[in-house]
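One chain of protein is taken out of this complex; the other chains stay put.
Take a look at subunit A:
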Amino acid sequence: MTGGLVHLGLVFDGPEDLAASAAPTLRRALDGGDEVVVAADRGTVRNLREALGPDAERIAFPPPASLVRPSEPDFLTTVRRWARPDRRTTVLGQYLPTMSARACGFGEDALGVVLGDLPLTLICCCRRDLDPELLAALRRTHPQLATAIGVTANPDYRAPATTSPTPAALWGAVAGRVGVHGLADLGRLRRCVAEVAARAGLEGDAVRAAVLAVHEAAVHAVRRGEPDHAHLTLEVRALPGQTLFSELTGPHGIPVQQGPSGDPLAHLRPFCARAVVHEEPERRAVRVLSSV
C-alpha cells in the first residue's frame, strides 16, 4: 500500500474473531514491507501467530495498554511519530472499556483531518460488548472496516460534522476569529489568516498559500444565490511550528456544482495539506489544514 492514511475500524466478539478479521490486512501489510505493530491481548496475539505463521515474527507485539488511545491528549502527536519516510507503518490497537466515547470520537475524527497525508494504516478494534456509545464512535469515525474477507466500505461512516466541538487541544486555541459579509468583505478574512499563519511559523509562499486556500474556501462557502450577502465566520487555530487549521462556517445554500474532476475543492488543494467541505441542512462548513 502507498499513499496517505488508511483508517480502518474493526468490530469483534473475541480473540479468534479479531485475529480472523485482522489477518488479511496484516498479511497484506507484511507482504508490502510495512513495519507492523500489534498491541492486543494475549489471546489475540496467539491467534494471529497461528494465522500468520513465520511471518508473525516480523510483527512487534507491545503490551496492549502501551499504545496511546484516541481519547488521550497526545494521541495525534504520538501517531505522527509512527510514520516513516521510506515505508508504510501498520498499527493495530484495541479500545479499552475505560475510554471516553466522546474523547475517542474527537481523536478519531482528527486523524483524518490532521494526519490524512501520512503513510499509515491504523486498525482500531472495538469489542462488540463494550459501551454502545464507544462502539458507535468507532462505526461513525472509520471510513472502512477490516474484516475476514478484507477491507470493506463502512456504511455507518460520517465525516466530522460542523456541530462537533473542535478539540482545541488538537489544533490549539482559537487564534483568530472574524465574521465577514459576502465576497466584498474577504480582505479582512485574508488578513486574519495571514496574521495567524505568520505567528504559527509559516513564511513567504507558505503564508500566501494558506491565505489563498482559506480565501478559496470562503468563496466556495458563499457560492450560493446571493454571494454578496452571505455571512461567514472564520476561526483559525494554530499549533505553532506544526499546523494551521481554518474553519469557515456559513449558511447552507444552493448546492455548488462539482468541478470537472468531481471535486468542488480541487482548485484549492494545491495550496493546502487538506480541505474538507461539510454540507448540513442549516449550514455549510469548509475546513482547511495548512502545514508549517
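Going forward, a residue touches a chain if its C-beta (ideal position, glycine included) is under 8 Å from a C-beta of that chain, and two chains touch if they have at least 3 such contacts; residues count from 1.
Going forward, contacts and distances are computed from a predicted model.
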- [ ] Write down which listed name, "Response regulator", "ABC transporter ATP-binding protein", "STAS domain-containing protein" or "Membrane protein", is the UniProt protein name of the chain that is not shown.
- [x] "STAS domain-containing protein"
Open item on the list: Of the residues A:A175, A:V211 or A:L244, I need the one that contacts the missing chain.
Closed with: A:V211
Task: Which residue of A:R127, A:R190 or A:R237 touches the chain not shown here - done: A:R190
TODO: Quickly run down the residues of subunit A that touch the omitted chain.
DONE: 182-184, 186-188, 190-191, 194, 204-205, 207-209, 211-212, 215-216, 219, 228, 267-268, 270-271
